[in-house]
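Before I ask anything, here is the structure I am working with.
What you see is the complex with one protein chain gone and the rest in place.
And now, subunit A:
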Amino acid sequence: MISHNKIKFISCSVIAAVISTLGHNALAHTRLEVPEVSENIRVTNNVVIGHGCGENNVIGTSVVFPDGVDSSILVDGQPHTGDLTEFIQNWGNLNTKIYSKAVFTFQAEKPDANGNVSGFWAGGGDSLPHDMSGYIPFRTSAALIEPTSCAASVKFYISIADICEITPASGFNENTVNFWTHNNLGTIYDRVSTTDDGPASLTILRSETNPLPASCGTGQVVEVKPSAAQINRDMPIIFNGNQVWPQ
């Protein structure tokens, strides 16, 4: 009997350890439900919050798209100094929040000085349990790849902060906020990571109805990252002039 109980205890411990490990490995980064879309199509999408901050529930999220104004552009991995309109005809003000109280009660878009939406936030009301996923809906209007360009795809890196506790920047840690952001912009919102694997992404794929010019070969992979200035401007949650986070 003793032997049987010992075996049972060991088995349970091993199983628990495995489940714990699996659970840890299964902690998903916050990503988009639909990370790749074809150009010239409007898509309903969701930011999918994967988990809380340790045992702390998520009480809000802040989402920022590169505005394409002062963003960094990479073409086949190399920095490009030209304008984003060389590759996308109409980026900017394409992503709009879909109103939903399914997860958080309050929400708003983040307009720039011209009123173009470059992100959104949602928060308040019931919190998102730390061990559950939350869907934050938005819509991406039809993006158009420049027909004369060699862009086969254009990937936008989306910076996200999942907030579990309101703090000033000095209080940012793994128990208060999850940053799904770049690790190398030099902002207070940078993800602490050895690799730049933080941001979610939205990739616009070139349509067959917009074939590559013959001279392009297989085409170019274009990537767009936000500037530090934009992240510093757009990541805080500001509503009607009042900054709600960080503080």
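The rule we apply is simple: a contact is a pair of C-beta atoms (placed from the backbone, for glycine too) under 8 Å apart; a residue touches a chain by one contact, two chains touch by 3 or more; residues count from 1.
Keep in mind that, in the parts below, contacts and distances are computed from a predicted model.
Undergrad: Could you check which of "Thiamine pyrophosphate-dependent enzyme", "V-type ATP synthase alpha chain", "Lipoprotein" or "ABC transporter ATP-binding protein" matches the UniProt name for the chain that's left out?
TA: The correct option from "Thiamine pyrophosphate-dependent enzyme", "V-type ATP synthase alpha chain", "Lipoprotein" or "ABC transporter ATP-binding protein" is "Lipoprotein", the UniProt name of the unshown chain.
Undergrad: Please identify which residue in A:A152, A:I166 or A:I188 touches the non-displayed chain.
TA: Considering the complete complex, A:I166 is the one touching the chain left out.
Undergrad: Check each of A:S100, A:S127, A:S153 or A:T203 against the chain that is not shown and name the one that touches it.
TA: Missing-chain contact among the listed residues: A:S127.
Undergrad: Applying the definition given at the start, please give the residues of subunit A touching the unseen chain.
TA: 40-42, 57, 59-60, 89-90, 92-94, 96, 105-106, 108, 114-117, 123-125, 127, 141-142, 144, 163, 165-167, 239-240, 242, 244-245
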